[in-house]
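All protein chains of the complex are present and in place, except for one that has been dropped.
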Amino acid sequence: MIKIENLSFIYDGGRKKALDDVSLHVPKGAFYGVAGASCSGKSTLLRAVAGIVPHFMRGRFFGTVTVAGVDTLSAEPQQLARTAGFVGEDIESQLICETVEEEIYFGLENFALPHDEIEVRAAAAMEMLSIASLRGRRISSLSGGQKQKTALAAMIALSPQILILDNPSAELDPAATENLYSALAELNAGGMTIITAEQKAGVLCRFATHMTILKEGRALASAPVQQVMDDTELLRDAGIMLPRRAELSSRLKAEGLYSGGTPLDIQQAAGMVKGIMQ
Amino acid sequence: MKGLLECDGGKGVIYAVNPSLKVIIAFAAGMSAFAVKSISGALFIALFTIAAAYFSGLGKKAVSTALLIAKISILFFVIQLLCVRRGNPILNLGFFSITDAGLYYAVMMALKLIAASLPLVLVLSATKRSDLANSLVYNLHIPFKYAFALTTTLNFIPGLASEMAQVMEAQKARGVDFEIKNPIKKAALIVPLCLPLMLSCVRRTENSAIAAQLRGFELRGRGSAYKKYPLGMKDAIAVLACAVVLSAAFIL
Partner (left out) sequence: MNNMIEFRNVSYGYEGVTLLKDVSFTIPEGSFTAIAGENGAGKSTICRLSAALFRPVKGEVISGGLCTSREKTARFAKFTGFLFQNPDRQICRSTVREEIAFGLECLDLGTEEREKAVDGILEEFGFEPDREIFSMGRGERQMLALASVLVRRPKLLIADEPTSGLDAGQYRTAAEKLREVHKNGATVLMVTHDMELAEELADEMLVAAAGEIKAHASVEEIFSNSAVMEGASICRPEMRELAQMLGGDFAGDASVDDIVNTIKASKRSGNR
(Lines give C-alpha, C1' and ligand atoms only; values in the text may rest on other atoms or scores of the structure.)
Protein backbone atom coordinates (compact mmCIF):
# COMPACT_ATOMS: atom_id res chain seq x y z
CA MET A 1 0.00 0.00 0.00
CA ILE A 2 2.83 2.35 0.92
CA LYS A 3 6.24 1.78 -0.56
CA ILE A 4 9.14 3.93 0.55
CA GLU A 5 12.48 3.31 -1.11
CA ASN A 6 15.75 4.86 0.08
CA LEU A 7 14.11 8.06 1.22
CA SER A 8 16.34 10.87 2.46
CA PHE A 9 15.16 14.39 3.17
CA ILE A 10 16.74 17.63 4.34
CA TYR A 11 14.44 20.56 5.13
CA ASP A 12 15.31 23.88 3.52
CA GLY A 13 17.61 25.64 5.96
CA GLY A 14 18.13 22.45 7.95
CA ARG A 15 21.60 21.19 8.72
CA LYS A 16 20.96 17.50 9.30
CA LYS A 17 19.12 14.90 7.31
CA ALA A 18 15.63 14.59 8.82
CA LEU A 19 15.40 11.19 7.14
CA ASP A 20 18.39 9.15 6.09
CA ASP A 21 17.94 6.33 3.59
CA VAL A 22 14.68 4.98 4.95
CA SER A 23 12.90 2.11 3.21
CA LEU A 24 9.55 0.83 4.35
CA HIS A 25 6.76 -1.30 2.90
CA VAL A 26 3.36 -1.06 4.51
CA PRO A 27 1.00 -3.83 3.34
CA LYS A 28 -2.69 -3.16 2.79
CA GLY A 29 -4.72 -3.46 5.98
CA ALA A 30 -1.71 -3.09 8.30
CA PHE A 31 -1.69 -0.92 11.42
CA TYR A 32 1.82 0.48 11.39
CA GLY A 33 3.28 2.22 14.41
CA VAL A 34 6.27 4.53 14.04
CA ALA A 35 8.23 5.09 17.24
CA GLY A 36 11.40 6.96 18.11
CA ALA A 37 12.87 9.69 20.27
CA SER A 38 12.00 13.31 19.59
CA CYS A 39 13.62 14.61 16.37
CA SER A 40 14.10 11.05 15.10
CA GLY A 41 12.20 11.77 11.88
CA LYS A 42 8.77 10.32 12.76
CA SER A 43 6.83 13.39 11.64
CA THR A 44 8.89 13.81 8.49
CA LEU A 45 8.26 10.19 7.52
CA LEU A 46 4.49 10.63 7.88
CA ARG A 47 4.56 13.95 6.04
CA ALA A 48 6.34 12.25 3.16
CA VAL A 49 3.60 9.63 2.94
CA ALA A 50 0.93 12.37 2.85
CA GLY A 51 2.87 14.35 0.23
CA ILE A 52 3.27 17.35 2.57
CA VAL A 53 6.97 16.70 2.19
CA PRO A 54 8.10 17.89 -0.33
CA HIS A 55 5.00 19.64 -1.74
CA PHE A 56 4.22 22.02 1.14
CA MET A 57 7.35 21.75 3.25
CA ARG A 58 10.26 22.03 0.89
CA GLY A 59 13.74 20.63 0.97
CA ARG A 60 16.04 18.19 -0.73
CA PHE A 61 14.27 14.92 -1.44
CA PHE A 62 15.96 11.70 -2.48
CA GLY A 63 14.37 8.32 -3.15
CA THR A 64 10.75 7.46 -3.93
CA VAL A 65 7.48 7.27 -2.03
CA THR A 66 4.63 5.41 -3.68
CA VAL A 67 1.18 5.49 -2.11
CA ALA A 68 -1.47 3.18 -3.55
CA GLY A 69 0.53 2.98 -6.76
CA VAL A 70 0.97 6.76 -7.13
CA ASP A 71 4.38 8.42 -6.88
CA THR A 72 3.88 11.28 -4.37
CA LEU A 73 6.43 13.44 -6.16
CA SER A 74 4.36 13.61 -9.34
CA ALA A 75 0.88 13.63 -7.76
CA GLU A 76 -1.13 16.67 -6.72
CA PRO A 77 -1.22 16.59 -2.92
CA GLN A 78 -4.95 17.28 -2.68
CA GLN A 79 -5.66 14.32 -4.94
CA LEU A 80 -3.43 12.24 -2.72
CA ALA A 81 -5.59 13.33 0.22
CA ARG A 82 -8.46 11.14 -0.88
CA THR A 83 -6.17 8.13 -0.81
CA ALA A 84 -4.22 9.02 2.32
CA GLY A 85 -5.85 11.18 5.00
CA PHE A 86 -3.40 13.01 7.26
CA VAL A 87 -4.05 14.22 10.81
CA GLY A 88 -1.08 16.20 12.12
CA GLU A 89 0.17 16.74 15.63
CA ASP A 90 -1.16 20.26 16.17
CA ILE A 91 -4.89 19.60 16.13
CA GLU A 92 -5.99 23.17 16.90
CA SER A 93 -4.54 24.59 13.71
CA GLN A 94 -6.06 21.85 11.55
CA LEU A 95 -9.61 22.51 12.62
CA ILE A 96 -10.53 25.37 10.35
CA CYS A 97 -14.28 25.70 10.74
CA GLU A 98 -16.45 26.87 13.61
CA THR A 99 -18.53 23.82 14.42
CA VAL A 100 -18.02 20.06 14.33
CA GLU A 101 -20.57 19.58 11.55
CA GLU A 102 -19.03 22.29 9.33
CA GLU A 103 -15.59 20.80 9.88
CA ILE A 104 -16.73 17.43 8.62
CA TYR A 105 -18.66 18.92 5.70
CA PHE A 106 -15.66 21.02 4.65
CA GLY A 107 -13.69 18.33 2.83
CA LEU A 108 -16.81 16.65 1.44
CA GLU A 109 -18.01 19.96 0.00
CA ASN A 110 -14.60 20.71 -1.50
CA PHE A 111 -14.50 17.46 -3.39
CA ALA A 112 -18.00 18.31 -4.65
CA LEU A 113 -19.71 15.14 -3.51
CA PRO A 114 -23.42 14.85 -4.28
CA HIS A 115 -25.62 16.43 -1.60
CA ASP A 116 -27.32 13.40 -0.20
CA GLU A 117 -23.97 11.64 0.01
CA ILE A 118 -22.41 14.47 2.04
CA GLU A 119 -24.97 13.99 4.78
CA VAL A 120 -24.74 10.19 4.74
CA ARG A 121 -20.96 10.19 4.94
CA ALA A 122 -20.75 12.90 7.60
CA ALA A 123 -23.29 11.07 9.76
CA ALA A 124 -21.47 7.76 9.34
CA ALA A 125 -18.10 9.28 10.25
CA MET A 126 -19.51 10.90 13.40
CA GLU A 127 -21.27 7.68 14.35
CA MET A 128 -18.08 5.70 13.84
CA LEU A 129 -16.18 7.86 16.32
CA SER A 130 -19.19 8.35 18.60
CA ILE A 131 -19.22 12.13 18.33
CA ALA A 132 -22.70 12.44 16.79
CA SER A 133 -23.90 14.23 19.92
CA LEU A 134 -21.27 16.96 19.39
CA ARG A 135 -22.52 17.78 15.92
CA GLY A 136 -23.61 21.37 16.46
CA ARG A 137 -20.98 22.20 19.07
CA ARG A 138 -18.50 25.01 18.59
CA ILE A 139 -15.01 23.59 18.14
CA SER A 140 -13.45 25.93 20.67
CA SER A 141 -15.68 24.39 23.34
CA LEU A 142 -14.43 20.83 22.81
CA SER A 143 -11.92 18.90 24.91
CA GLY A 144 -8.63 17.67 23.44
CA GLY A 145 -9.96 14.19 22.83
CA GLN A 146 -13.10 15.50 21.16
CA LYS A 147 -11.03 17.77 18.90
CA GLN A 148 -8.79 14.87 17.96
CA LYS A 149 -11.84 12.79 17.04
CA THR A 150 -13.38 15.64 15.05
CA ALA A 151 -10.22 15.99 12.95
CA LEU A 152 -10.21 12.24 12.48
CA ALA A 153 -13.90 12.14 11.51
CA ALA A 154 -13.33 14.87 8.93
CA MET A 155 -10.71 12.61 7.34
CA ILE A 156 -12.69 9.39 7.63
CA ALA A 157 -15.66 11.03 5.91
CA LEU A 158 -13.51 11.32 2.80
CA SER A 159 -13.07 7.50 3.04
CA PRO A 160 -9.35 7.35 2.36
CA GLN A 161 -7.66 3.96 2.01
CA ILE A 162 -4.90 5.04 4.37
CA LEU A 163 -5.06 7.06 7.56
CA ILE A 164 -1.92 8.83 8.78
CA LEU A 165 -1.77 10.18 12.34
CA ASP A 166 1.09 12.09 13.90
CA ASN A 167 1.31 11.63 17.67
CA PRO A 168 -2.46 11.50 18.20
CA SER A 169 -2.30 10.91 21.96
CA ALA A 170 -0.08 13.93 22.73
CA GLU A 171 -2.79 15.98 24.42
CA LEU A 172 -5.06 13.18 25.60
CA ASP A 173 -5.50 11.62 29.02
CA PRO A 174 -5.16 7.84 29.33
CA ALA A 175 -8.91 7.19 29.04
CA ALA A 176 -9.20 9.32 25.89
CA THR A 177 -6.07 7.69 24.42
CA GLU A 178 -7.57 4.25 24.98
CA ASN A 179 -10.81 5.37 23.43
CA LEU A 180 -9.09 6.83 20.36
CA TYR A 181 -6.93 3.78 19.75
CA SER A 182 -9.94 1.47 20.09
CA ALA A 183 -11.65 3.50 17.38
CA LEU A 184 -8.54 3.23 15.19
CA ALA A 185 -8.41 -0.52 15.75
CA GLU A 186 -12.03 -0.75 14.64
CA LEU A 187 -11.29 1.22 11.46
CA ASN A 188 -8.32 -1.04 10.84
CA ALA A 189 -10.52 -4.11 11.27
CA GLY A 190 -12.78 -2.60 8.59
CA GLY A 191 -9.86 -2.74 6.16
CA MET A 192 -8.30 0.72 6.51
CA THR A 193 -4.51 0.87 6.46
CA ILE A 194 -3.27 2.96 9.38
CA ILE A 195 0.10 4.49 10.12
CA THR A 196 0.65 6.41 13.36
CA ALA A 197 3.67 8.02 14.97
CA GLU A 198 3.50 7.61 18.73
CA GLN A 199 5.62 8.47 21.73
CA LYS A 200 3.99 5.84 23.94
CA ALA A 201 5.28 2.41 22.91
CA GLY A 202 3.14 0.79 25.61
CA VAL A 203 -0.05 1.86 23.86
CA LEU A 204 1.23 1.34 20.36
CA CYS A 205 2.28 -2.28 20.84
CA ARG A 206 -1.21 -3.22 22.01
CA PHE A 207 -2.94 -1.98 18.88
CA ALA A 208 -0.43 -1.98 16.02
CA THR A 209 0.33 -4.96 13.81
CA HIS A 210 3.78 -3.70 12.78
CA MET A 211 6.31 -1.24 14.14
CA THR A 212 9.10 0.87 12.71
CA ILE A 213 11.80 2.24 14.98
CA LEU A 214 13.55 5.43 13.93
CA LYS A 215 16.70 6.93 15.37
CA GLU A 216 18.27 10.12 14.03
CA GLY A 217 16.48 9.73 10.72
CA ARG A 218 17.42 6.09 10.15
CA ALA A 219 15.10 3.11 10.38
CA LEU A 220 16.59 0.68 12.91
CA ALA A 221 13.86 -1.90 12.49
CA SER A 222 10.59 -2.49 10.63
CA ALA A 223 8.82 -5.69 11.49
CA PRO A 224 5.71 -7.27 13.05
CA VAL A 225 5.09 -5.75 16.46
CA GLN A 226 6.09 -8.78 18.56
CA GLN A 227 9.43 -9.06 16.81
CA VAL A 228 10.23 -5.37 17.40
CA MET A 229 9.10 -5.42 21.02
CA ASP A 230 11.26 -8.48 21.74
CA ASP A 231 14.40 -6.51 20.94
CA THR A 232 14.37 -4.40 24.10
CA GLU A 233 18.03 -3.39 23.65
CA LEU A 234 17.21 -1.81 20.31
CA LEU A 235 14.21 0.02 21.77
CA ARG A 236 16.31 1.42 24.63
CA ASP A 237 19.02 2.45 22.19
CA ALA A 238 16.44 4.36 20.13
CA GLY A 239 15.37 6.35 23.22
CA ILE A 240 11.94 4.74 23.46
CA MET A 241 10.29 4.46 26.83
CA LEU A 242 9.62 0.80 27.55
CA PRO A 243 6.38 -0.15 29.24
CA ARG A 244 6.99 -1.73 32.65
CA ARG A 245 5.81 -5.11 31.39
CA ALA A 246 8.65 -5.08 28.86
CA GLU A 247 11.11 -4.14 31.58
CA LEU A 248 9.79 -6.99 33.70
CA SER A 249 10.19 -9.55 30.92
CA SER A 250 13.68 -8.35 30.06
CA ARG A 251 14.68 -8.57 33.75
CA LEU A 252 13.25 -12.09 33.97
CA LYS A 253 15.15 -13.06 30.83
CA ALA A 254 18.37 -11.67 32.29
CA GLU A 255 17.76 -13.74 35.44
CA GLY A 256 17.30 -16.81 33.27
CA LEU A 257 13.71 -17.28 34.41
CA TYR A 258 11.98 -16.57 31.10
CA SER A 259 12.73 -17.13 27.44
CA GLY A 260 9.52 -16.18 25.61
CA GLY A 261 8.48 -12.95 23.89
CA THR A 262 7.79 -9.55 25.43
CA PRO A 263 4.21 -9.42 26.76
CA LEU A 264 2.28 -6.87 24.69
CA ASP A 265 -0.46 -6.27 27.25
CA ILE A 266 -1.07 -6.88 30.92
CA GLN A 267 -2.93 -10.18 30.38
CA GLN A 268 0.09 -11.54 28.55
CA ALA A 269 2.30 -10.26 31.39
CA ALA A 270 0.13 -12.13 33.90
CA GLY A 271 0.33 -15.22 31.69
CA MET A 272 4.11 -14.92 31.60
CA VAL A 273 4.43 -14.77 35.41
CA LYS A 274 1.98 -17.64 35.92
CA GLY A 275 3.95 -19.70 33.39
CA ILE A 276 7.15 -19.12 35.33
CA MET A 277 5.53 -19.97 38.65
CA GLN A 278 4.34 -23.37 37.47
CA MET B 1 -14.39 41.36 24.25
CA LYS B 2 -14.83 37.60 24.52
CA GLY B 3 -17.17 36.23 21.88
CA LEU B 4 -17.69 39.64 20.32
CA LEU B 5 -17.59 38.46 16.72
CA GLU B 6 -18.63 34.88 17.32
CA CYS B 7 -21.97 33.54 16.21
CA ASP B 8 -23.69 30.84 18.21
CA GLY B 9 -26.77 30.65 16.03
CA GLY B 10 -30.14 32.14 16.92
CA LYS B 11 -33.49 33.23 15.63
CA GLY B 12 -34.71 36.63 14.53
CA VAL B 13 -34.55 39.15 11.74
CA ILE B 14 -30.78 39.51 11.55
CA TYR B 15 -30.28 35.74 11.37
CA ALA B 16 -32.91 35.23 8.68
CA VAL B 17 -31.47 37.51 6.01
CA ASN B 18 -29.07 36.16 3.39
CA PRO B 19 -25.48 36.41 4.70
CA SER B 20 -23.99 38.38 1.80
CA LEU B 21 -26.96 40.67 1.67
CA LYS B 22 -26.88 41.53 5.34
CA VAL B 23 -23.21 42.41 5.20
CA ILE B 24 -23.99 44.73 2.29
CA ILE B 25 -26.89 46.26 4.21
CA ALA B 26 -24.64 46.73 7.26
CA PHE B 27 -22.07 48.48 5.11
CA ALA B 28 -24.74 50.71 3.60
CA ALA B 29 -26.01 51.60 7.06
CA GLY B 30 -22.49 52.34 8.25
CA MET B 31 -21.69 54.59 5.30
CA SER B 32 -25.00 56.38 5.68
CA ALA B 33 -24.29 56.98 9.36
CA PHE B 34 -21.14 58.81 8.37
CA ALA B 35 -22.86 60.75 5.63
CA VAL B 36 -25.94 61.97 7.54
CA LYS B 37 -25.90 65.64 8.43
CA SER B 38 -27.75 65.73 11.75
CA ILE B 39 -27.48 64.25 15.22
CA SER B 40 -31.00 62.92 14.96
CA GLY B 41 -30.14 61.08 11.73
CA ALA B 42 -27.19 59.26 13.31
CA LEU B 43 -29.18 58.60 16.45
CA PHE B 44 -32.01 57.19 14.36
CA ILE B 45 -29.71 54.69 12.63
CA ALA B 46 -28.13 53.65 15.94
CA LEU B 47 -31.51 53.17 17.62
CA PHE B 48 -32.91 51.28 14.68
CA THR B 49 -29.89 48.96 14.69
CA ILE B 50 -30.34 48.32 18.40
CA ALA B 51 -34.04 47.61 17.82
CA ALA B 52 -33.23 45.11 15.06
CA ALA B 53 -30.72 43.51 17.42
CA TYR B 54 -33.30 43.38 20.19
CA PHE B 55 -35.72 41.47 18.00
CA SER B 56 -32.93 38.98 17.17
CA GLY B 57 -32.16 38.34 20.80
CA LEU B 58 -28.97 40.38 20.56
CA GLY B 59 -30.20 43.40 22.52
CA LYS B 60 -27.72 42.97 25.35
CA LYS B 61 -24.83 42.51 22.98
CA ALA B 62 -25.85 45.59 20.99
CA VAL B 63 -25.91 47.80 24.06
CA SER B 64 -22.59 46.51 25.38
CA THR B 65 -20.97 46.93 21.97
CA ALA B 66 -22.35 50.46 21.69
CA LEU B 67 -20.87 51.28 25.10
CA LEU B 68 -17.54 49.84 24.08
CA ILE B 69 -17.44 51.98 20.93
CA ALA B 70 -18.57 54.96 22.99
CA LYS B 71 -15.52 54.49 25.22
CA ILE B 72 -13.26 54.47 22.17
CA SER B 73 -14.92 57.61 20.79
CA ILE B 74 -14.29 59.61 23.99
CA LEU B 75 -10.90 60.63 22.63
CA PHE B 76 -12.47 61.96 19.42
CA PHE B 77 -15.13 63.65 21.49
CA VAL B 78 -12.56 65.55 23.55
CA ILE B 79 -10.52 66.61 20.53
CA GLN B 80 -13.59 67.90 18.72
CA LEU B 81 -14.80 69.61 21.82
CA LEU B 82 -11.58 71.51 22.35
CA CYS B 83 -10.58 72.26 18.78
CA VAL B 84 -13.75 73.67 17.26
CA ARG B 85 -13.52 77.44 17.58
CA ARG B 86 -16.69 78.49 15.77
CA GLY B 87 -19.92 79.22 17.60
CA ASN B 88 -20.60 80.85 20.94
CA PRO B 89 -18.27 80.02 23.81
CA ILE B 90 -19.93 78.17 26.71
CA LEU B 91 -16.86 77.66 28.86
CA ASN B 92 -13.36 79.14 28.82
CA LEU B 93 -10.39 76.92 29.74
CA GLY B 94 -7.45 79.25 29.25
CA PHE B 95 -6.08 78.53 25.79
CA PHE B 96 -9.06 76.32 24.86
CA SER B 97 -12.66 77.28 24.86
CA ILE B 98 -15.70 75.11 24.48
CA THR B 99 -18.32 76.44 22.10
CA ASP B 100 -21.89 75.34 21.42
CA ALA B 101 -20.88 74.37 17.89
CA GLY B 102 -17.96 72.36 19.29
CA LEU B 103 -20.27 70.49 21.63
CA TYR B 104 -22.66 69.79 18.76
CA TYR B 105 -19.94 68.41 16.48
CA ALA B 106 -18.38 66.37 19.29
CA VAL B 107 -21.67 64.68 20.13
CA MET B 108 -22.35 64.07 16.46
CA MET B 109 -18.89 62.57 15.91
CA ALA B 110 -19.31 60.14 18.80
CA LEU B 111 -22.79 59.16 17.67
CA LYS B 112 -21.66 58.67 14.10
CA LEU B 113 -18.87 56.37 15.20
CA ILE B 114 -21.33 54.26 17.14
CA ALA B 115 -23.96 54.22 14.41
CA ALA B 116 -21.37 53.44 11.72
CA SER B 117 -19.71 50.47 13.36
CA LEU B 118 -22.61 48.93 15.26
CA PRO B 119 -24.45 47.41 12.25
CA LEU B 120 -21.41 45.53 10.94
CA VAL B 121 -20.37 44.23 14.36
CA LEU B 122 -23.89 42.96 15.01
CA VAL B 123 -24.30 41.38 11.61
CA LEU B 124 -21.00 39.56 12.00
CA SER B 125 -22.11 38.39 15.44
CA ALA B 126 -25.21 36.89 13.85
CA THR B 127 -23.58 35.20 10.86
CA LYS B 128 -21.67 31.98 10.85
CA ARG B 129 -18.32 32.30 9.10
CA SER B 130 -19.02 29.32 6.87
CA ASP B 131 -22.40 30.71 5.84
CA LEU B 132 -20.82 34.01 4.95
CA ALA B 133 -18.05 32.37 2.90
CA ASN B 134 -20.47 30.03 1.11
CA SER B 135 -22.91 32.80 0.40
CA LEU B 136 -20.21 35.12 -0.95
CA VAL B 137 -19.28 32.33 -3.35
CA TYR B 138 -22.86 31.41 -4.25
CA ASN B 139 -24.55 34.82 -4.41
CA LEU B 140 -21.72 37.13 -5.37
CA HIS B 141 -19.63 34.67 -7.42
CA ILE B 142 -16.49 35.50 -5.43
CA PRO B 143 -13.88 32.70 -5.77
CA PHE B 144 -13.87 30.49 -2.66
CA LYS B 145 -10.19 31.23 -2.11
CA TYR B 146 -10.91 34.88 -1.33
CA ALA B 147 -14.15 34.31 0.55
CA PHE B 148 -12.39 31.73 2.73
CA ALA B 149 -9.42 34.02 3.34
CA LEU B 150 -11.76 36.82 4.41
CA THR B 151 -13.80 34.74 6.81
CA THR B 152 -10.71 33.00 8.21
CA THR B 153 -9.27 36.42 9.01
CA LEU B 154 -12.43 37.22 10.95
CA ASN B 155 -11.99 33.94 12.81
CA PHE B 156 -8.41 34.82 13.50
CA ILE B 157 -9.24 37.80 15.70
CA PRO B 158 -10.81 35.88 18.61
CA GLY B 159 -8.09 33.23 18.20
CA LEU B 160 -5.37 35.83 18.44
CA ALA B 161 -6.97 37.40 21.49
CA SER B 162 -7.11 34.11 23.37
CA GLU B 163 -3.55 33.26 22.36
CA MET B 164 -2.41 36.67 23.63
CA ALA B 165 -4.22 36.10 26.92
CA GLN B 166 -2.40 32.80 27.38
CA VAL B 167 1.01 34.25 26.55
CA MET B 168 0.37 37.08 29.02
CA GLU B 169 -0.68 34.61 31.68
CA ALA B 170 2.56 32.67 31.26
CA GLN B 171 4.61 35.84 31.62
CA LYS B 172 2.58 36.90 34.64
CA ALA B 173 3.60 33.62 36.24
CA ARG B 174 7.20 34.66 35.72
CA GLY B 175 6.66 37.91 37.56
CA VAL B 176 5.91 40.35 34.75
CA ASP B 177 3.49 42.76 36.39
CA PHE B 178 0.62 43.49 34.01
CA GLU B 179 -1.55 44.75 36.84
CA ILE B 180 0.08 48.19 36.88
CA LYS B 181 -2.12 51.17 36.09
CA ASN B 182 0.19 53.19 33.85
CA PRO B 183 -0.93 52.38 30.29
CA ILE B 184 2.41 53.37 28.74
CA LYS B 185 4.42 51.11 31.02
CA LYS B 186 1.89 48.35 30.41
CA ALA B 187 2.29 48.70 26.65
CA ALA B 188 6.07 48.50 27.07
CA LEU B 189 5.61 45.15 28.80
CA ILE B 190 3.26 43.80 26.15
CA VAL B 191 5.21 44.78 23.01
CA PRO B 192 8.06 42.25 23.51
CA LEU B 193 5.46 39.47 23.72
CA CYS B 194 4.38 40.16 20.17
CA LEU B 195 7.35 38.27 18.75
CA PRO B 196 6.42 34.82 20.09
CA LEU B 197 2.81 35.57 19.27
CA MET B 198 3.65 36.37 15.66
CA LEU B 199 5.82 33.27 15.37
CA SER B 200 3.12 30.99 16.73
CA CYS B 201 0.57 32.65 14.45
CA VAL B 202 2.74 32.11 11.40
CA ARG B 203 3.19 28.48 12.37
CA ARG B 204 -0.50 28.01 12.97
CA THR B 205 -1.48 29.70 9.73
CA GLU B 206 0.93 27.50 7.78
CA ASN B 207 -0.52 24.40 9.40
CA SER B 208 -4.07 25.53 8.69
CA ALA B 209 -3.23 26.26 5.07
CA ILE B 210 -1.73 22.79 4.62
CA ALA B 211 -4.72 21.18 6.33
CA ALA B 212 -7.15 23.10 4.11
CA GLN B 213 -5.28 22.21 0.94
CA LEU B 214 -5.05 18.55 1.88
CA ARG B 215 -8.80 18.53 2.15
CA GLY B 216 -9.26 19.80 -1.37
CA PHE B 217 -9.83 23.44 -0.58
CA GLU B 218 -8.60 24.56 -4.00
CA LEU B 219 -11.05 22.33 -5.86
CA ARG B 220 -14.14 23.96 -4.40
CA GLY B 221 -16.58 25.52 -6.83
CA ARG B 222 -19.79 27.54 -6.65
CA GLY B 223 -22.12 24.58 -6.33
CA SER B 224 -20.06 22.68 -3.76
CA ALA B 225 -21.56 23.97 -0.52
CA TYR B 226 -24.01 21.70 1.28
CA LYS B 227 -26.38 24.53 2.11
CA LYS B 228 -27.87 26.78 -0.56
CA TYR B 229 -28.32 30.51 -0.14
CA PRO B 230 -31.21 31.61 -2.37
CA LEU B 231 -32.52 35.16 -2.10
CA GLY B 232 -36.16 35.28 -1.05
CA MET B 233 -39.06 37.41 0.15
CA LYS B 234 -37.38 38.05 3.53
CA ASP B 235 -34.37 39.51 1.79
CA ALA B 236 -36.49 41.82 -0.36
CA ILE B 237 -38.26 43.08 2.75
CA ALA B 238 -34.92 43.64 4.49
CA VAL B 239 -33.59 45.73 1.59
CA LEU B 240 -36.84 47.74 1.48
CA ALA B 241 -36.82 48.37 5.24
CA CYS B 242 -33.20 49.40 5.12
CA ALA B 243 -33.86 51.81 2.25
CA VAL B 244 -36.73 53.41 4.14
CA VAL B 245 -34.76 53.79 7.36
CA LEU B 246 -31.68 55.21 5.68
CA SER B 247 -33.70 57.71 3.60
CA ALA B 248 -35.49 58.78 6.76
CA ALA B 249 -32.14 59.26 8.48
CA PHE B 250 -31.02 61.63 5.73
CA ILE B 251 -34.21 63.67 5.92
CA LEU B 252 -34.11 64.00 9.73
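As written, the chains take the letters A and B, and residue 1 is the first residue of each chain.
Everything below uses one rule, namely that contacts are C-beta pairs under 8 Å (C-beta built on N, C-alpha and C of every residue); 3 or more make two chains touch, one makes a residue touch a chain.
Being a predicted model, the structure only gives us computed values, none of them experimental.
J.: Considering the entire complex, write down the shown chains that touch the omitted one.
T.: Contacts of the unshown chain, counting the full complex: A, B.
J.: Tell me which of B:Val176, B:Ala209 or B:Leu252 is the one touching the absent chain.
T.: Result: among the candidates, B:Val176 touches the missing chain.
J.: Of the residues listed, A:Pro27, A:Gly136 or A:Pro174, which one is in contact with the missing chain?
T.: The single option touching the absent chain is A:Pro174.
J.: Please pick, from B:Met31, B:Leu47, B:Leu199 or B:Leu240, the residue that touches the omitted chain in the full complex.
T.: B:Leu199
J.: From the list B:Ser64, B:Thr153 or B:Gln166, which touches the chain that is not on show?
T.: B:Gln166
J.: Residues on chain B that touch the omitted chain in the whole complex?
T.: 166-167, 169-179, 192-193, 195-196, 199-200
J.: Touching the missing chain, which residues of chain A?
T.: Per the touch rule, chain A residues meeting the hidden chain are 36-40, 89, 143-145, 167, 170-176, 199, 202, 236, 239-245, 247-248, 251-252, 255, 257, 266, 269-270, 273-274, 276-277.
Here, only the chains that are shown with their structure count from here on.
J.: Between chain A and chain B, what is the separation of their C-alpha centroids in Å?
T.: Measuring from centre to centre gives 42 Å for this pair.
J.: Applying the document's contact rule, which stretches of chain A touch chain B when the two form their complex?
T.: The touching residues are 50, 52, 56-57, 77-78, 81-82, 86, 88, 90, 92-94, 96-99, 102, 105-112, 115, 118-119, 136, 138, 154, 158.
J.: Which chain B residues qualify as touching chain A in the complex?
T.: 6-9, 128-130, 152, 155, 203-205, 207-221, 223-226
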